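Note that this complex is displayed minus one protein chain, with the remaining chains in position.
When the chains are written out, they are named A and B in that same order, and each has its own residue count from 1.
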Amino acid sequence: MKIQINNGRVIDPANIIDEAGPVCIEDGVIVSVMRIPKGFKPDQVIDARGRWVCPGIIDLSARFGEPGDESKATIASEAAAAASAGVTTVCCPPDTSPVIDTPAVVELIHQRATKSNKVRIYPIGALTQGLKGERLSEMYALRQAGCIGVSNANHPVINNEILRRTFEYAASTDLIVFIHPEDHHLRNHGVVNEGAISTRLGLPPIPETAETVAISTALLLIEQTGVKAHFCRLSTAKGVEMIARAKRVGLPVSADAGICHLYLTEQDVDGYNANCHIIPPLRRMEDREGLLQGLLAGTIDAVCSDHQPHNDDAKTAPFSLTRPGASTLEALLPLMLDLVDKDLLTPMQVFEKLAVNPAKILGLESGSLTAGSIADVIVVDPELSWTLTTSQMLSAGKNTPFINWELSGKVTHTFLNGQLVYNGTSS
Amino acid sequence: MTGMKLDNKEIDQLLKEMADRLQAFLLKAGRHDPLIIGIHTGGLWIAKRLQQLLGTKLPLGELNIAFYRDDFSRIGMHPRVTPSKLPFNIEDRHIVLVDDVLHTGRTIRAAMNEIFDYGRPASICLAVLVERSGHELPIRADITGKTITLKPGEHAKLLGPEPLALEIKKAE
Partner (left out) sequence: MTVYNTIQLDENGRLKHFLTTEGLGRELLVEILDHAESFAGVGSRAVKKVPLLRGKTIVNLFFEPSTRTSTTFDLAAKRLSADVLNLNLAASSTSKGESLLDTLHTLEAMHCDMFIVRHSSSGAAHFIARNVAPHISVINGGDGQHAHPTQAMLDMYTIRKHKQRFDTLRVAIVGDVLHSRVARSDIHALKTLGVNDVRVIGPKTLIPAGIESLGVEVYDNLQNGITGVDVIIMLRLQKERMISASIPSEHEYFGRYGLTEEKLEVAKSDAIVMHPGPINRGIEIDSKVADSDRSVILQQVSHGIAIRMAVMAMAMGSLSGNTVKPDEDTDK
């Protein structure tokens, strides 16, 4: 199948391209960018005038609901949502049910992803068996099955001695450790950021130190063990500072922030808004500022959705009794484009954070439009205005804090392996 | 009758006549040592004057029927309620209930319900300054100052406490 995308503004940070030109795809591979090969006869031509042509988004964290929570969402439903959102590759955390601590579960996810044929899924394996934080998982087997990283998600490792061993073992199997920095005891069953708002609402608080203490411990162990580590979902300005310092002294660390934390603060929880119940919690304005600064400075390498679909039951309860997590796949790109509108990021930087850097972190050969690479390509209309409504959302989880927001920018076409898996235009 | 008024002098005259008739009534019925209870707000003004005229030494009772009205579900709570005060035991006593205007009778019904929640009186008689047309319940006064007929939409209102005046107004 030969596809030619004409007249689009090609944005390819990996190759430092930001100009109008054609992109040609054949048999699932990008054959050329900025020129058309001699004698190329496309089966399908797409006129991308006024639009951007970019690498597909690589989302470092999105949950699909299965296995385990099929009543909330399935790989089929969320893959469709991902495709409509321009996300072509997703890492899913190991906190499924059953946990991703055996090759069989990895296989299951791969099969379902292939069946949906709408998104590429890289499962992140469990760091410890059952995520219980006590015994090493069979990391080598998980790597063989296709995991590129391991994580204990938001579950605690019972002590630092075991944490050190998990890092050492992961390093020996050449796996990246995805760290969710949270000191379980300092978190103390909290649900919102500790401060004036948690006090007024009477909700159990999560202090800043729940994150910073965990980062500090992890950094020292990373230094000791030499494991490659990625810090997931930084939420504090202080945490950003600590990662910046670690990078300066040469530690092999990277970091991401979730899209919610770049946009929302603890103020949004006011009134007991359960859609804003997320972990790590939304923090102060100063923390959001710190995250944006970190993004611009490169301390934060990537932005992810941290997508977590929930059904109504999970969110229709008094705040502390609701399940944390927000459905964010479909808001990820438009909100990043909003940062472009606000002159905080350039389009190149957006795709650095959404495609190039995630690929680097995962050690993948994707995230770019380099000729010869797999054709995971999206076409984006940056000016298209639309409203995020529950009826429009493709995700089975309607639990988004951005409900009824007016957004600007939408994906019109998504190619996965050179196949059109999403067409948002009427044609 | 809109525009009709009774001034302080006229009201005083009516009250003197009422006091005389009341005394005769009570004597004839054998109701000794009566307790006077006035209904907020206008009834209380009238009751005070009657008490002076009758020369009783007993304290005056004040009734605020706000919690016994039959229109709570239509209207809700009145923002300002001065509580009822009955500084005596009403068990087996003769009560003189006093109000300024008797119209539908609902206020008197509420007042009697409230009195019975304080105890069991031996008797209750009703004295009103003005009895006007528009009865909705089978309640009549024993002593009436003046009987008047009003058109629908017209209201009799007692102003006071000093000087007292009765006005007939059209409802807004």
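General observations
Just so it is clear, a contact is a pair of C-beta atoms (placed from the backbone, for glycine too) under 8 Å apart; a residue touches a chain by one contact, two chains touch by 3 or more.
None of these values were measured; they are calculated from a predicted model.
In terms of the touch definition stated at the top, the absent chain reaches A, B within the entire complex. Checked against the full complex, the candidates A:194, A:256, A:287 or A:352 give a single residue touching the omitted chain, namely A:194. In the complete complex, the residue from A:319, A:351 or A:402 that touches the missing chain is A:319. Interface note: of A:56, A:205, A:258 or A:324, the residue touching the hidden chain in the full complex is A:205. The chain not shown here touches chain B at positions 40-42, 64, 66-69, 71-85, 99, 101-104, 106-107, 113-114, 116-119, 155, 157. Take chain A: the residues that touch the chain left off the picture are 194-205, 207, 270-272, 313-322.
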